[in-house]
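Omission of a single protein chain aside, the complex is shown with its protein chains in their original locations.
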Amino acid sequence: MKILYFAWLRSTIGLAQETATPPSDITNVSDLIDWLRELSPAHTKALSDISAVRVAVNQSFASLDYPLASDDEVALFPPVTGG
Amino acid sequence: MKILYFAWLRSTIGLAQETATPPSDITNVSDLIDWLRELSPAHTKALSDISAVRVAVNQSFASLDYPLASDDEVALFPPVTGG
Amino acid sequence: MIRVQKEDFDVAAEMSRLTEGRHNVGGVTAFVGLVRDMGGEDKIKAMTLEHYPGMTEKKLSEIEMEARKRWPIEDVLIIHRIGRLEPGERIVLVLTASSHRKAAIESCQFLIDWLKTDAPFWKLEETTEGENWVKARDSDNDATRRWDKN
Partner (left out) sequence: MIRVQKEDFDVAAEMSRLTEGRHNVGGVTAFVGLVRDMGGEDKIKAMTLEHYPGMTEKKLSEIEMEARKRWPIEDVLIIHRIGRLEPGERIVLVLTASSHRKAAIESCQFLIDWLKTDAPFWKLEETTEGENWVKARDSDNDATRRWDKN
């Protein structure tokens, strides 16, 4: 599974992208975030407040209960501020 | 009194501008139009349907009961179509 | 600012002039009206724009003042062309600059709506079937009335 980080999630975690192989009981976005949070202190810090995080799965916005497959591209980022 | 005509009022009457000296019992816009209508067959034709005519007195829109003074600039024209 | 002119205008140049050195402008809206060739059944060959010199500038200034009262606008530019114009040519430019995009867009819409019903311009169409004066449309009046204060 490809995980992408943008904006302050990227700078806090210190990674733009990582390839993760979560265990098979990680079946949706919410599970994945709980699992990612334990990867490092930086992950813990970046993902502590889930309400500040938006998610896209395969480049479409997704909710926390959105189901995941092992070859998905999952992006985590703050609310957008373009325009 | 200076009378200006625009758009099809101008082309129907055949004048862009004329100086009129209406009698002293012509006190408002409605009176003036009734009086102008008798000046020539072209005036009669152009001013037959008063609902199709808009009026400005001294370059501000004016209603039919707007009072007139002898040195006013009165413009008669169809509804505007700019922009 | 108001300009009535025969000459064409350059939207980008006017926009740059309006925002130059003003770093509190967050949004600029431009509306450009163009001559269409589909005014009815008959093909339009050209439009001739006539106006009421003096009253035009007065009304446009009043409309600009009204927009400035309603929205926090940094600057406004209205250019309206007169004379003979062919299909595809620019007729009118309304430019508004504000610190907020909502104010810039809404005031631009307000200005063009009011201009359509309150500024003394008239259009003479040349079609393949002859000349005729363009009729005012109820939809334009409805658009302006929408801005009336309750």
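Just so it is clear, A, B and C label the chains in written order, and each chain counts residues from 1 on its own.
Everything below uses one rule, namely that a residue touches a chain if its C-beta (ideal position, glycine included) is under 8 Å from a C-beta of that chain, and two chains touch if they have at least 3 such contacts.
Small disclaimer: the values here were computed from a predicted structure and weren't measured.
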Who does the absent chain touch among those shown? A, C
Tell me which of C:T48, C:Q109 or C:N132 is the one touching the absent chain. C:Q109
Quick one: which of A:P23, A:P41 or A:G83 touches the chain that's been left out? A:G83
Which positions on chain A touch the chain that was left off? 4, 6-8, 10, 56, 59-61, 75, 77-83
Contact footprint on chain C, counting only the chain that is left out: 10-13, 15, 19-38, 87-88, 99, 101-102, 104-105, 108-109, 112, 143
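Throughout what follows, only the chains that are shown with their structure count from here on.
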Distance between the centres, which are taken as Cα means, of chain C and chain B, whole angstrom: 26
Hey, how far is the Cα centre of chain A from the one of chain B, in Å? 73
Taking each chain's centre as its mean C-alpha position, how far apart are chain A and chain C in Å? 48
Which residues belonging to chain A are in contact with no fewer than two other chains? none
